[in-house]
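Removed from the display is one protein chain of the complex; every other protein chain stays in position.
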Amino acid sequence: MARAVTTRRKAINTAIAWAVGLLIFFPILWIFLMSFKSEGDAIKAPLDMLSAPWTLESYGVVQERSDYFKHFSNSVLLSFGSTLLGLIIAVPAAWAMAFVPSKRTKDVLMWMLSTKMLPAVGVLYPIYLLFISLGILDSQLGLIVVLMLINLPIIIWMLYTYFKEIPGEILEAARMDGASLRDEVLYVLTPMAIPGMASTVLLNVILAWNEAFWTLKLTAANAAPLTAFIASYSSPEGLFYAKLSAASVMAIAPILIMGWFSQKQLVRGLTFGAVK
Amino acid sequence: MATQHSRSAARLMMAPAVTLLLGWMLVPLVMTLFFSFRTYLPLRPEVAQTWVGFDNYVRFVTSSSFWPAVVATLIIVGGVLLITLILGVILALLLDQPMWGQGAVRVLVIAPFFVMPTVSALLWKNMFMDPVNGFFAHILRALGLAPIEFLSQHSLTSIIVIVSWEWLPFATLILLTAIQSLDQEQLEAAEMDGASWPSRFIYIILPHLSRAMTVVLLIQTIFLLGIFAEIFVTTQGSFGSKTLTYLIYQRVLESQNVGLGSAGGVYAIILANIVAMFLMRIVGKNLDA
Partner (left out) sequence: MKFKLSALLGACAVVSLATAGAVQAETITIATVNNGDMIRMQGYTSQFTQETGIDVEWVTLEENVLRERVTTDISTKGGQFDIMTIGMYETPIWGKNGWLVPLNDLSADYDAADILPAMSGGLSYDGTLYAAPFYGESSMIMYRTDLMQKAGLTMPDSPTWDFIRQAAAAMTDRANDINGICLRGKAGWGEGGAFITAMSNSFGARWFDMDWKAQFDTPQWHDTLTFFKGMMDESGPAGYATNGFNENLSLFQQGKCGMWIDATVAASFVTNPKDSMVADSVGFALAPHKDGVAKNANWLWAWALAIPAGTQKVDAAKQFIEWATSKNYIELVAANEGWANVPPGARTSLYENPNYISVPFAKMTLDSILSADPNHPTVDPVPYVGVQFAAIPEFAGIATEVSQEFSAAYAGQQTVDEALAKAQALTTDAMEAAGY
């Protein structure tokens, strides 16, 4: 039985929800608007700022000063690369934990999550020295591995919860039909877990895109992603609001747009097994 | 179903992940432990690296910054968890209602999650909380009031606000998925039996959400214990906003005392595990992972 909803109630819901949504979104909207103003206008009172003339000046300056495209492609490479590598390693592990559980499965999962609690800055020197000896400082590969390791526990956990919801009987049936373990994972399990995988990928791309400690400390000119691009626009001498806004918009726009297009996926899949 | 064969296959399949994570945990951990018992001053190569026993550990906790840092850490983590959970439930309930443009509203609400922590800290600090040119200062002045000095007078609150803004979308998303799976018939039955809205909320909705709330609690705690960019950009640890992570950062990078910082790192791991155990105890039964 569907709930009867009056138009009036729906209108009220709509009004409240939009008001709240716009309030939460407002800071992003604000820097977006600010990025099209001149530096002098950007610091004016809100109404004066809005009525000031629009200009692409700041984008021009940012464009001239930084190699946006290089940072952007590094961000894409690092976030998707680390997620892909993470999936390759996580799928078998999550499969094993979901379908061949043992007494210790829960402990293993918790232990994996706990590796995320090691404070990054405490191990900066050890990792930096390690990277030097491996010769992978400022290389995309080195960062892909680090970002993958940082997010691996989350990937495994998410996949594990999706896999667990797949009924075991289907797998049994496949096995009866003579499917090997490999076939089982590739042709039976994976297609069923696609929605879950999609949201896993999304979440991890976002997390990797936004990671701002290792991507700053372990890069120089070659592998630096957009987080380093931002670090050259934060608090320089003189007025900087408009330029910082423009740089920020350029840094977050790609991931924001990706997020918008895939938000249905994200909403459907982001459960961490929270839904029974 | 789990035969001997499938068990060994399972072990094999888990091996890469477990080995890698073990390495990722052990190599830095062992090195941190190693450094924590030594003097290691990278900027003074003339000072030999020697064993100093527990000196670094003693020094780290006896510093006047230690306990305030632990307290600040707990306040920030606790504050953000409280805000994101409460507002997250409210927002999830709201977004689950029938309305026009549901998808668009959802997009607006989850947008902050896509913003890099550095950017959101810069944005809040400069464009909103700045006492001269910030948005709030302009509004307050227009109303004839004095601008509020957010980051010096209300540093912890300001940081909690910024971090909550970043994490609210995550909490909302997870709670929303959970609410959508709620059995509507059960709710309607309760409504027909005359159960009031609050009692429906407390006896049906909240228990249903508890598992999702646990997940939010757990994941967010892991991330929040390590927040750094937000503090680095806004207050640099002044005005009582120095967390344990930030204190370690100061020891390692600002003071260039890796031994002392490493000892701090060990304390941070211990604190994280205490918090995790505490979490598991109160919420663990919800999470049959």
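Read from first to last, the chains carry the letters A and B; within each, the first residue is number 1.
Everything below uses one rule, namely that contacts are C-beta pairs under 8 Å (C-beta built on N, C-alpha and C of every residue); 3 or more make two chains touch, one makes a residue touch a chain.
Note that the structure is predicted; figures quoted are calculated from it, not measured.
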Omitted-chain contact residue, chosen from B:Ser6, B:Ser63 or B:Thr157: B:Ser63
Which of B:Pro42, B:Gly101 or B:Pro207 contacts the chain that the document leaves out: B:Pro42
Residues from chain B at the interface with the omitted partner, ascending: 39, 41-47, 59, 62-65, 130-133, 146-147, 149, 151-153, 232, 235-240, 242, 250-251, 253-257, 260
Chain A residues that touch the omitted chain in the full complex: 39-40, 43, 59, 63-70, 72, 124-125, 128-129, 131-132, 137-138, 216-217, 220-222, 224, 228, 231-240, 250, 253-254, 257
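In this text, only the chains that are shown with their structure count from here on.
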Chain A-chain B separation of Cα centroids, rounded to whole Å: 16
Complex contact set, residues of chain B against chain A: 1-2, 6-7, 9-11, 13-14, 16-18, 20-21, 24-25, 27-29, 31-32, 35, 40, 42, 91, 94-95, 97-120, 122-124, 126-128, 133, 135, 138-139, 141-142, 165, 168-169, 173-174, 176-178, 181, 184-185, 188, 211-212, 214-215, 218-219, 222-223, 225-226, 228-229, 233, 244-245, 248-249, 252-253, 258, 261-262, 264-266, 268-269, 272-273, 276, 280, 287-289
For the chain A and chain B complex, residues of the former touching the latter: 1, 3, 5, 9-10, 13-14, 16-18, 20-22, 24-25, 27-28, 30-31, 34, 43, 45-46, 89-90, 92-93, 95-97, 99-102, 105-106, 108-110, 112-127, 130, 149, 152-154, 156-157, 160-161, 168, 172, 181, 206, 209-210, 212-213, 226-227, 230-231, 234-235, 241, 244-245, 248, 251-252, 255-256, 259-260, 263-264, 266-268, 270-276
